[in-house]
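Below is a structure I'd like to ask you about.
Here the complex is missing a single protein chain, while all its other protein chains stay put.
Coming up: chain A.
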Amino acid sequence: MAFAWKAAGFTYNRYISVASRVVRRSLKEEKRIGAERRGESDLRFAKWENGKQGENKNLNTANEAAASEAAHSS
C-alpha cells in the first residue's frame, strides 16, 4: 500500500483537508486570516433509523472518531 494516510484510516477528503490546513497555516499573516475562514466547517449531523432522528452530533469530531477507529481496526 503506497499511502501512509490510508493505513492511518484517513479518507482522501480528510487527507486533503489536513494538507490544505497546513498550506493555509503557512501563509503570511494578512492572507492567512482570509484563507483560514475558507477552511472552517461547523456542521452537525444525525443518523436516522426507521423514520426516527438520532442524536445530533458534531460532524468533525465524529469524522475524527471514525478515522481513529478505522486506524485501529486495520
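Assume contacts are C-beta pairs under 8 Å (C-beta built on N, C-alpha and C of every residue); 3 or more make two chains touch, one makes a residue touch a chain; residues count from 1.
We take it that contacts and distances are computed from a predicted model.
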Hey, which one's the missing chain according to UniProt: "ATP synthase subunit gamma", "Ras-related protein Rab-2", "GPI transamidase component GAA1" or "Autophagy protein 5"?
"ATP synthase subunit gamma"
Please identify, in ascending order, the residues of chain A that touch the omitted chain?
1-3, 11-14, 16-17, 20, 38-48, 50-53, 56, 59-60, 62-63, 66
